[in-house]
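As you look at this complex, bear in mind that one protein chain is not there, while each of the others sits in place.
Note that the chains are named A and B in the order they appear, and that numbering of residues resets to 1 at the start of each chain.
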Amino acid sequence: MKAQMNIRSLVNRDNNIVQLLVMTVLIFAVMTALSPDKFLRYYNFESITYIFPELGLLSIAMMIAMLTGGIDLSVVGVANLSGILAGVLFHKMAGAAGIADTGILTVLLGGVIALGTGLVAGTVNGLLITRLGITPILATLGTGQVFTGLAIVLTGGPAIVGFPTAWAFLGNGKILGLATPFVLFAAIAALIAFVLSRTALGINLMLIGTNPKAALFAGLKRERMVLYSYMLTGVLASVAGIILSGRTNAAKSDYGTSYLLQAVLIAVLGGTNPAGGRGTVLGITIAVAALMLLSSGFQILRFSNHLIDFIWGAFLLLVIAINAYKNRTR
Amino acid sequence: MSDGFIELRNIRKVFAGVVALDAMSLVIKPGEIHCLAGENGSGKSTVIKIMSGVYQPDGGEILIDGRTMPGMSPIEAIAHGVQVIYQDFSLFGNLTVAENLAMNVHLGEKRRLMNWRRTRAIAREAVDRLGVELDLDAEVASLPTAGKQLVAIARALMSDARLIIMDEPTTALTRKEVETLFRIVRDIQARGIAILFVSHKMREMLEISERITVIRNGRKVAEGPTGGFDEALITRHMTGSDILNEPYVWTPPPGPPPVPRLEIRSLTVPGKCEDLSLAIRPGEIVGLSGLLGSGRTDLALALFGMVPRYQGEILIDGAPVRLRTTQEAIDAGIAYVPEDRLSEGLFLPQSIKRNMLATSYERLARRLVIDRGQAEEMTQGMVRAMQIATPTAEKPVMQLSGGNQQRVVLARWLLTDARVLILNGPTVGVDVGSKAEIHAKIRELAQHHGLAVLMISDDVLELVQNCNRIVLMHRGRFIEDLPAADVTEETVSDRLKTFT
Partner (left out) sequence: MALLRRSETVIAGILLLAMVLIGTINPAFWQLDNLFSLMRSNVIIGIMAMGVLLVLISGGIDVSFPAFAVAAMYLTIKGMLALGYNGVVLPLLAATLMGLAFGAVNGFFVYKFRMIPLIVTLGTSAMVRGFLLGIVGTSMININKMPTALIDFARTDVVSVTKADSTTYGLTAMVLIYLGLALAMHLVLRYTMIGRSAYALGGDPEAARRAGFDLRKTIFFIYCVAGALAGFAGLLHSGMIWLANPRDFVGLELDVIAAVVLGGASIFGGRGSVLGTMLGVFMLVMVKNSLIIMRVDTTWQLVVVGLIVIAATALSAWRDRRRAA
């Protein structure tokens, strides 16, 4: 009796994961059938492992904001600003040897500045939401604009090109034959999954998102936990910014603008409830993998980026409709 | 065959697999005052929503003037003269009194345009009809509760209503306001309008109604003219049995009186409570009763650190504490079980375990990571100690019965090593069997674990049977402190009635 219950609850809980896996396999199969010679090449998968971590991290950040029923529309702005601030530092400190050979200490300082940017940005978001009571949508819409604006002010518009070699390693190097961004993503995703399921912060966020009023009466530190969650979101966004600037060897105020929609899509597709209380790193990871396979398939089929944006938008609406339908029958 | 204005026949309503109403039948005759009695959670509000077309029944039929009304919508119900005054009044706080009053008329006439002069005229007439004074241009959000209720009643009266359903209309009113309300209700009846008075307060039902229907667990259990009922009979029908309990006796230990667990000295919450002083010693269960709005909940919230601007002193075990946040209150050893379990007490889709441990996670994660072994141990211990009927603590708490859910909330606080337990409506919506067990648990906690318990309840009987002292509160002050041995339910209720 008890064992039976456990199995059933396991299947129920991971129903979403199973569906996601099925979907991923399906996408894989369709893309293989459409263009086997191009899609199945090792190079294709390797390039995916370089590209998806940025988006994966932004999606995890989005999921964390959604856990408490919020949203973070400033993630892309934070990512770009982080990369740009580090880039500005490198250009200022660049010696005669040129940017590529910037000393490791300077690179570390750049990392601290980039992550610090994310932390400060997240703190600002968190304080606006918890202290001033602004709705997360409008607070992060406003700060996102400010961050992007600051990025433009710093660069004057064009990209900052040229990053130290050590920095670029984070975006396009290899560790034990695996793409560095992929390794970074795996480590961070595992860490976040651990934080969400095994620390007080993670479980408190789930509880707060499930019922904010009950959280208050249970004595949970609601304001502080929500603040922490936006700080975490900001830092994750800045890591995405570091990887992005390392991979492309450049930083610009309007890089990755289409990531915002994709991050929301992946979060919702990965089983996050935008109203709060539910979301897993595993779901996000599978969803981002599925989307990346789809995206690389589209690129092989020579779909334009605009067309892909169209498909993402349609996909988001489809997921909404399917989720609504599933919840109805339940 | 039916001589009723509205009739429910064999209504069945299921929510997500849970049967809310089953074989429910109810007849309201034209112009009668009918009482629908039942405990919280018995299905009263589902009946209201079906009669007003908000919910569609899953089985059975609704008849108005003898004609069946398949798929009745709220608009249709209103068009046939069914009006509901909800507990939250269902008013638009962002709109003016006049617009709130005239809204239904406009909607009923399927108007497309908004005529403000006519709106004011309609509102003026409605207010005059009720014989009260209201500022028509005031925003409803700015009115006090009694004012909002007047708006809601005036609104219900205007569209040629034939039945007005009042959902727990007296909860937030003083006795004087209740008398005014009853005068208005009789006045309405005199115009041939039927009233369905939904309540769980027996004295008020017996005073105002002509017929009573009692429901329990979604089924009708009794029906008849009011003359055939008395309080004991209604209680028996509502709860399913006579509640006969040994009264709770607390005897101070020999020697000098022990230091109070909780002591408050001239506690004042501006605008809510004034100059309250009270001491609860280990093992005492003190009852606190008073009308809603008497300040009893404000006192509880102040003790739980949710009203940081209170004045006066609070002492725990003789040591003064300053409670500015809920964390400070919890650290001081105070636990609070809120009034509305579903919206304030529980995280419904989350597991029993998470609900129980909600307040303990930070302590379980002293070394950053939650000690899962200890978490499991604590959960299992509490599931056993509180006798929660479930195969696994991983089950969502929403699948438990009301009684088991309340045990989960209690367990949460026992895990925090609370020394002072404040219970606001501890057995609201709990079935009879569980009720007795929860009472037994509370007594045990006081008697054997030395907790000080402050029990706030509308249910005077519950207080009389489980407390050794009962404090009556009115308009933010303590009026009386009665030893429970000297009082009966009658005397307390009578005393409460004199409050105006």
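By definition in this document, a contact is a pair of C-beta atoms (placed from the backbone, for glycine too) under 8 Å apart; a residue touches a chain by one contact, two chains touch by 3 or more.
These numbers were taken from a predicted model, which means no experiment stands behind them.
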Contacting the left-out chain in the complete assembly, out of B:51, B:64 or B:84: B:84
Chain not shown: contacting residue from B:10, B:68 or B:94: B:94
Option touching the unshown chain, where B:114, B:249, B:389 or B:485 are the choices: B:114
Chain A residues that touch the omitted chain in the full complex: 71, 128, 132-135, 137-139, 141-150, 152-153, 156-157, 258, 260-261, 264-265, 268, 274-275, 303-314, 316-317, 320-321, 323-324
Those residues of chain B which, in the complete complex, touch the missing chain: 52, 54, 73-75, 78, 84, 86, 90-95, 99, 103-104, 106-108, 111-116, 141-142
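What we mean here is this: only the chains that are shown with their structure count from here on.
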Where chain A and chain B are represented by their mean Cα positions, the distance between them in whole Å: 44
Complex interface listing, chain A residues touching chain B: 1-2, 5-6, 9, 194, 198-200, 203-204, 206-207, 210-211, 213-221, 277-278, 330
Chain B residues touching chain A - in the complex, by the definition given at the top: 16, 304, 306, 326-327, 329-330, 336, 338, 343-350, 354, 358-359, 361-362, 364-365, 368-370, 372, 391-392, 394-395, 412
